[in-house]
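For reference, the structure I am asking about is given below.
Excluded from the complex is one protein chain; the other protein chains are retained at their positions.
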């Protein structure tokens, strides 16, 4: 079950304007850099992007914002970049903010065939507006629905030809849930190995969730907040 | 954060009659053998046991059935043993059958603070009786509620002193979700290592879900259906 | 001549497509793995937590920690992966498995299936069957056309407690291949040597018979 494609061009074949994309990562950590570069090249516009954050001005999803390729962002935390702010305040960019845990669970639900679930997060806030409220165990909860995407684009540390993925440290974050929720899931990996080279006990994302996999040419892995202590 | 206890006696301190227990395992694979032996010794009765299966006559949960310690079984598949059948038909034992996927998801929901979710499984069957039905994307779903337990008892391959767990092959099954859903979660492991000895990328169950861990004295690991091919 | 269990499995195997993930139920469905057509690569999922299920182990190689949903000792293929039960049913419920093959006690002409409970008999439980039938887009039922007393198992309405409603689209029996649509069984193929009349006689539900009903070709 070989899922390997040669490059980002092949991996993103079929991505069209006005599609809904999920993109893994938390801040700039664990983002699919090579695929984002390819999305810029493709020049598709009107995208709805589901991603926890929206990158910075000159990296990550910020690159798609520069080209005005994004119509709507669905995130939990945004605005680490000026162009985002400008487009949002001018009304060019639509932004839907979702509590981070609900965002993660809604992606998982989309992949797991759970159309909706109840969570306490956001009850009594504007996030709950228009949503059903129901009490369980004496506590109010709101109904949240599954999220899906035309393409889910994730970044992993190691992957095999079957699409099995292993993530590194906190670069895992939203990648596994988004991998589950894409009609087509594309994985870019730092290291691509033959089937059988990964220990089946250690795989984070089973290959069944991944349709295309490729080895990224280059990973810049930019650090957003470099914090250190002195020796 | 040392979670290590010396033995099953200490690990199951506080287990009382009429409690609800979750017990990991699929068939006889990945069951907490040492803890089951201790439950027999404790002689607690009136237990509600949530476990995918109910063991065989002389192994696994069958041992608790022999001693009439179980009042109610919540499972997806049972009756691989005669004593179970006898007690069920005579009305001594109450049995609630739940679709396997719903059972797994309800345990996870219990551990994850999701009080309820919708699933298509069981719609139109007796499993749906008394449950809310709602249509999503044109397809009917039923509302299923989270499961919780006073004690969740799981079996892992390797564990560290912090309660981090790694399972082996298909002995993982229900263990990770049940570990999440116990007020007190007890893990018995084949190999107990110091904190830091397990790769933090390879841990299946984070120690935050585990309150007590011990090294099992003996694992019989009985095989239920020995199937082989000839060389 | 009516097919035996292996024949049914062999015919179902012809439905496999390259690149599919497949869940095989206990009984006849398990046999399908023995007849994968040349040039077709499929991967087997077992709901207890493995993708990439291989053949039974050689004697002495059995591992108690490596079983399938039928609790049989198995092996893992290259590229296999293990996961927990919640993830396993996320694959199933989320329709990532392209084909589910399972047995049935009864199937009705609207696609209902009953395969888990006989009132008055010991109930063993539905296991993963209800999740599988409610979720799968593509279900093939493998079954004998009639019970041992000769009574049809392809019915207008199921008499046994249901496992799922309106979910079965294809049935392969010892006598025929049938499609379910528009609240009718549609006869697609006959088992070698079996006549249309025999099939119609063995089917209680409404059955539509086209002018030409080809015989199955199991030589492929």
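Note that the chains take the letters A, B and C in the order they are written out, and that residue 1 is the start of every chain.
Convention: a residue touches a chain if its C-beta (ideal position, glycine included) is under 8 Å from a C-beta of that chain, and two chains touch if they have at least 3 such contacts.
Everything numeric in this text was worked out from a predicted model, so none of it was measured.
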Chains in view touching the one left out: A, B
Given A:15, A:93 or A:121, the one touching the chain that is not displayed: A:121
Among B:45, B:161 or B:227, the residue in touch with the chain that has been omitted: B:161
Chain not shown, touching residues in subunit B: 1, 108, 110-114, 160-162, 164, 180, 195-196, 200-201, 203, 206-209
Positions on subunit A where the hidden chain makes contact: 26-30, 52, 75-80, 85, 88-89, 95, 97, 99-105, 107-108, 119-127, 157, 167-177, 204, 221-231
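Note that in this section only the chains that are shown with their structure count from here on.
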Chain whose average C-alpha position is farthest from subunit C's own: A
Subunit B and subunit C: spacing of chain centres that average the CA atoms, whole Å: 29
For subunit A paired with subunit B, centre-to-centre distance based on mean C-alpha positions, whole Å: 33
Subunit C: positions in contact with at least two other chains: 50, 76, 82-83, 86, 89, 92-93, 135
Residues of subunit B engaged with two or more neighbouring chains: 105, 119-120, 167-169
